[in-house]
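Here's the structure we're looking at; comments come further down.
A single protein chain has been omitted; all remaining protein chains appear in their positions.
Chain IDs A, B and C follow the sequence of writing; residue 1 opens each chain.
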Amino acid sequence: MKDLECSVIKNQKVANNTYLLALRCDGHIGEYMPGQFVMIKISSNTHPFLRRPFGILGYSDGLLYVLYKVKGQGTYMLSNKHPGDKLWVLGPLGKGFSLPECNEEPFYVAGGTGLPPIFSLAQHLKKGHIMIGAKSLDDLALVEQIRNIPNTKASFTTEDGSFGFKGLVTDVLKKCVSRGRGHVLTFDILEHDIQLNQMTEKECQMLRHDPLIIYACGPYDMLRQTYIIAKRCRARCQVSLEEHMACGFGVCQGCTVETRSGNMRVCKDGPIFDAADIIWR
Amino acid sequence: MKDLECSVIKNQKVANNTYLLALRCDGHIGEYMPGQFVMIKISSNTHPFLRRPFGILGYSDGLLYVLYKVKGQGTYMLSNKHPGDKLWVLGPLGKGFSLPECNEEPFYVAGGTGLPPIFSLAQHLKKGHIMIGAKSLDDLALVEQIRNIPNTKASFTTEDGSFGFKGLVTDVLKKCVSRGRGHVLTFDILEHDIQLNQMTEKECQMLRHDPLIIYACGPYDMLRQTYIIAKRCRARCQVSLEEHMACGFGVCQGCTVETRSGNMRVCKDGPIFDAADIIWR
Amino acid sequence: MEIAVDTTIKLIQGLELKNPVMNASGTFAYGEECSEIFDLSIMGGIITKGLSLLPNKGNPPPRIVETPCGLINAIGLENIGVDAFLKDKLQFLMQFKTPIIVNFFGSYEEEYVECARRLSIEGVAALEMNVSCPNIKSGGIQFGTDPHTLYALVRKVRDVTTKPLIVKLSPLAGDIAEMAFSAQDAGADAITCINTIPAMAIDEETWRPTLGNITGGLSGPAIKPIALRTVWEASHKVDIPVIGCGGISSSADVIQFMLAGASAVEIGSFSLREPFCFPDIINGLTQYMGRHSIDTIQDVIGRLKL
Partner (left out) sequence: MEIAVDTTIKLIQGLELKNPVMNASGTFAYGEECSEIFDLSIMGGIITKGLSLLPNKGNPPPRIVETPCGLINAIGLENIGVDAFLKDKLQFLMQFKTPIIVNFFGSYEEEYVECARRLSIEGVAALEMNVSCPNIKSGGIQFGTDPHTLYALVRKVRDVTTKPLIVKLSPLAGDIAEMAFSAQDAGADAITCINTIPAMAIDEETWRPTLGNITGGLSGPAIKPIALRTVWEASHKVDIPVIGCGGISSSADVIQFMLAGASAVEIGSFSLREPFCFPDIINGLTQYMGRHSIDTIQDVIGRLKL
């Protein structure tokens, strides 16, 4: 864990209320695992007081990428930063995803601001099926970059049907893992979801027999739903949790969640957890 | 009194720790009298919480000029503003200088950050003798602009003698108003103080006989000293006081000073006071 | 667009506010300065600077120091005194069609009583008793930290006035609910939570206190979370209305205080920074009500969901 002064290189709107931030770090942040995150200090004076947690979208050659949505005061102030402005980055923090074992086929499910760790992991593993959900086409960021991750399939879902499947991203997941899902899929496919369209019935049926690992990041309800589906098809399931954080490095107990092995700190023991360990609300 | 959103046009270092700020006001600040001031809100979030008071250096065509010295957090943050950044300006506030009566000859005395109202007044009256004091040449701002005020004389004093007279600005004042001061002056003159050099003994003696009005702005001790000198030569004396302010428009009683007519608010009843009214500490 | 929502608050029998937003005492003087910059008739109520029986010169300077997201003041209750107020200021304030609430204090019980007696005249809509000022040597805050002392004092004042009587509490009380209860018991018609919190600032370069009076009272957004908690605690204990005060700086804050149990609010420090905040915040309230389909603001009071 380091605390690096960083310069904003780019801070660009890439979707509705969503920005892609590129930071040049003064120093090397070190190795990171997909799923880890950083705490960004937005102001050098004491308001806003706390740093803000953001997943690492990517890091290479001293350039750190973060994808964030403007939610409240902190992210709003962040969106007003210009190239050359300074930010302070504490990281990498937490534990990353545990990688697929043996021949586990990865499925990725991301909703809302859950994209960064999922993107980072798919980019790292370079295989599997990425399912991205959003409210509407306007909320979808990095569509091309997701499609361009080598050797992966990508499906998009929007609640209003403005792009990809209409519905929830977990609906797509459900279909992909259910018996005869190849059949259902071809029935449900929308014209412009090219990748999924190319999935033959044979491929889909193969998935069902192969051991699966499902990675998910997004709203709590989406995670729980993903876990229910994973359980049904006996897939391993890893989820990235969010909790309000003060420190981000394990000392304040501010981000505790209950698990089957007792209280765990999202920031230090997570943010990635085995879904089966979590005591779901 | 208005509250105007302003854009930084220029924020330029013009002396040691001293900046010249030019603001384009979104709206007309209205008529102002030299000696009045503005309260500048430096941040749109609540830290720093209070606005900061600054004298009006000049205002024309929607452009407001402020000259400020970096002292603490507020002025430090101000010095980091770039062209295009927003600031909020409440003003004009307080009472301005009362103008010379009949044939009163104006003397102006400014020390430290006391220049703005004095500059503004001399520019307005276009007559008299301006005496500026600073620690060192590096601390002197706007020397050329002061010299260029039409129809006025300007003397500069530095404590370390790096420019103009060596000593305190009140030493110069003392000499200018004292009997035979013409004589003393020529004796004391430094080569590069051109304006004062041009003052003949005759001119100096004339001053002594003419009624004088002395305007002063700067550190408290300088003001008190100025008042003592003014009293000795029976000159009217107006001083600009500073006090910590919360509101700047008269509602909090935060800036009260004791005067012979009771408590007065520096922000509303001042900042300009007749030196004779003040109960000096 | 005018939104047809009902912002009136029936605060106390005989004291109705056209909306829940008032100024706090001491940051509005006697209204004259603010009347030059906006129409005071929009205010839910106007609260005067705290008055004592005789004029008071207050504390030596500096009286103000800024702190993180707040300020400490040590004005020391400088004021013109009850009689000068009645003679020179009340008439002026009465022209605005909004209740005038007079804030007052004393250094000893009899001063409180005499102030209340003299202030109980036409034009004064209610009295706000300050038992919680940290800025005066004798009197003030010690009345506001012991429930028995408070009860006795409020009782005596209650006996001499039929005006609606509001008691303004200090957050220093170990148990603010108990203090509120004492005040109610003694006959108060409403409670204000809270006054400033005793605080201090030091200059590490000169080794001197920054304030002329050494200590003062902290206010502003920094104390908002504390004020909100006191409103929550007090309003659960008493049946009389609670007025929220402390760090309010937006219509969102006003709603938060009302959800916690406040029937009305007072805005102090923020209006020193933003003199035009009253119209903004009052407008913000009607907009909020429109957005949330709230017809009468009275329905927000104490409606926190647990």
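As a convention for this text, a residue touches a chain if its C-beta (ideal position, glycine included) is under 8 Å from a C-beta of that chain, and two chains touch if they have at least 3 such contacts.
For clarity, every value in this text was computed on a predicted model and none was experimentally measured.
Note on the chain not shown: across the whole complex it touches A, B, C.
Taking the complete complex into account, C:Pro209 is the one of C:Pro60, C:Gly187 or C:Pro209 that touches the chain left out.
The omitted chain makes contact with just one of the residues C:Thr67, C:Ser182 or C:Ser271: C:Thr67. The omitted chain makes contact with subunit B at the following residues, 46-47. Residues touching the missing chain, restricted to subunit A, are 1, 3, 41, 46-51, 90, 243-247, 249-258, 263, 268 (touch as defined at the top).
Counting the whole complex, the residues of subunit C in touch with the unshown chain are 67-70, 72, 145-146, 172-175, 197-202, 204, 206-209, 214-215, 218, 220-226, 228-229, 232, 247, 252-253, 255-256, 259-260, 288, 303-306.
The definition used in the following text is that only the chains that are shown with their structure count from here on.
The most distant chain from subunit B is A, comparing centres defined as mean Cα coordinates. Per-chain CA centroids place subunit B at a distance of 38 Å from subunit C.
Separating the CA-averaged centres of subunit A and subunit C is a span of 48 Å.
A straight line joining the Cα centres of subunit A and subunit B is 59 Å long.
Multi-chain contact residues of subunit B, defined as those touching 2 or more other chains: 46-48.
Those residues of subunit C in touch with two or more other chains are numbered 68-69.
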